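The structure appears right after this line, and notes come after that.
The other protein chains are all here in position, but one chain of the complex has been omitted.
Think of it as A and B in the order they're written, each chain with its own count starting at 1.
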Amino acid sequence: MSSTITQALLNGIASGAIYGLIALGLSLQFGVMKIINFAHGSFLMIAMYLALWGCRHLGLHPLAVIPLVMAALYVVGHVTQRWLIEPIYRKEATREPIGVLIFTTGLWIFLDNLFLVLAGPDFQSPPGDWPNEVVMVGDLIFTYPQVAGFIVASAVTLLLVTFLRGTRIGRMIRATGQDREAASVLGIDSAAVYQVSFALGLAVLGVAGSLLLTIVPVDPFIGDSYGIRAFVVVVLGGIGSVGGAFWGGILVGIIESMGAQFMPVTYSEAMIFAIFLGVLYFRPAGLFGLEEA
Amino acid sequence: MRQDRLIGCAAAAVLAVLPLVFDNPYTLSVVILTLLYAYLALSWNIIGGIAGQLSLGHAAYFGIGGYTSTYLFLTYGLSPWLGMLAGAVLASAAAALIGLPCFRLRGAYFALATLAAAVILRVIVENSHELLGGPRGMEVRLLHDAPWYFQHTRKEFYYAVVVALVAVALFANYAVLRSRFGYYLTAIRNDEEAALALGVNARRCKLQAAVLSAALTAVGGTFYAQYVLFISPDKVFGGHLSVQIAVICIIGGRGTLWGPALGALLLLPAEEVARFVTGGAPGAAMMLYGLLLMVVIRFEPRGLIALARRATGCRAAPRAGVEVA
Partner (left out) sequence: MELLEYRGVAKHFGGLRAIEEVSFHVGEGEIVGLIGPNGAGKTTLFAMASGFQPTTRGEVWFAGRRIDGRPPPEICRLGLARTFQIVRPFGEMSMLDNVMVGAFLRHPDRPRAHDRAVAVLERFGMADRLEQPARTLTLAGRKRLEVAKALATEPRLLLLDEVMAGLTPVETAEMMDLIRTVRRGGTTVLLVEHNMHAVMRLCDRVVVIHHGRKICDSDPATVAADPDVIAAYLGEDED
């Protein structure tokens, strides 16, 4: 392998880990509540603006804002689930929760445009030179954010998987995802589980948004492309599978950066969607469809 | 049913005198745009409303309509009236192509798949530099007053055409809702498996609905191209257009006869007002769309039409499924 190809592959893995992290929260929500949250990309955008604000106005290091953004997004998630989604979800009961899908579409449009009004259309990045510093390994060059992003994203994924398997709340979340009725027979309060899993999903998204900001600038519509990509990742990884989302993210990252070597950037976007359609059709359980969350 | 005819006659009367009242070009252009969106929402209603298959990729068919007629006109000098039919046929084919794999998917997956299909199409068009003008789009050659070539300098011409389109779309919805086809689609929306058990070939019904919906939408695309005389991928293939069409229909009342038109009638002028009030701040109008969508789904998932019905007190027990029966 030539070093250009190796470099592209590793770049793909580095950004792919963050894509996986973005998709993780979505997968968790889908796996447990069977809802599609179309506002996911907008929450990512909010996380990025929060991180930007922390860097600019509190003078924090781009990595130091992570706990702050995480906590803020957890609260946002809790409020959204409790006051906005739950009432609609409850009305729909058993079948496809299409009302939630439509509602979150509204939320998506609203939030994106709210930030267009509040923050303006410009692309914005955090101050400081840290994002541009590099590590050299032989012929290969990596930026600090790439390295940090990969490490943090992998660690958070691992933590979440351990949490779902190893703790009582985690097992309750998984049980509810597998069979809501059975779980409620066991005395699990599904509404409470939904709140925790939705909020947890957004907290993870908070980490992802902070990391993403060190790689790409934020604008009000950044969530569109990354949000939809998160859905692709979720489907590739197997809907509801947290571990699968991570590998799906890496796969999308690789396709994107390798594709960029051979064809116009827009084509690799189309290719990702084509693969997405193919997987939906031929392997609805996903490429890494392990029964997990 | 009688009520529907009454509303229809009243609407026709209003539409007939409207251009006499609003004779300044700006107002008339808002009216035309409103009617175009009413037409698109009605077209979407057949698959997205009545059949309940949440398509978020209808811009694909709109784009196919605009691009087909414009391409045929610029390359072969074919009248866009004929190109419009060609676009409808092509869009039907595309709908079948997208539908065949996607209809196996339920609800959310279907929405995502249609969205993805539309993006793929947009990317292909953006990269067809020689054939379709790439990201910069295509201009329709000016012929000035050439009604046989779907062009005119007077806005009233387009107004007449779009009124006719809305009438056609309303009639299509009316005919569907009253027929076995409409009952089957409504049943599929409510519970697909239960419909299968009653002998409903759900896949075929959905496919037919998708094809009809796509063909109508494509005609709207041709109209847009001839009205604006310019098309580009981000204008006619954009995700926002797909979402907007669906949103208007849902807010108005999906699966009903008058809901989609009502949605456009309220939202488009509201958008203009919002633009005026905020001094044209970008985002304000769309913010309104998002907010309205959330409020409607939260408090009246059946849309404004259900509110209107309750307010006017007609029909104590609304038959949300088949309105016109």
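In this section, a contact is a pair of C-beta atoms (placed from the backbone, for glycine too) under 8 Å apart; a residue touches a chain by one contact, two chains touch by 3 or more.
Not measured: the values here are computed from a predicted model.
Visitor: Could you tell me which shown chains are touched by the chain that is not displayed?
Guide: Checking the complete complex, the chain left out touches B.
Visitor: Using the document's contact rule, name the residues of subunit B that touch the chain not shown here.
Guide: 178-180, 183-184, 186-187, 189-191, 193-202, 255, 317, 319-322, 325
The rule is simple: only the chains that are shown with their structure count from here on.
Visitor: Report, in whole Å, the distance between the mean C-alpha point of subunit A and the mean C-alpha point of subunit B.
Guide: For subunit A versus subunit B, the centre distance works out to 32 Å.
Visitor: Subunit B touches which residues of subunit A in the complex?
Guide: 35-36, 84, 87-88, 91, 95-99, 101-103, 105-114, 116-117, 121, 220, 224, 228, 231-232, 235, 264, 266-267, 269-270, 273-274, 276-277, 280-281, 284
Visitor: With touch defined as at the start, can you tell me which subunit B residues reach subunit A in the complex?
Guide: Going by the criterion above, the answer is residues 52, 54, 101-102, 104-109, 111-113, 115-117, 119-120, 123-124, 126-127, 191, 239, 243, 246-247, 250, 281-284, 286-287, 289-294, 297-298, 301.
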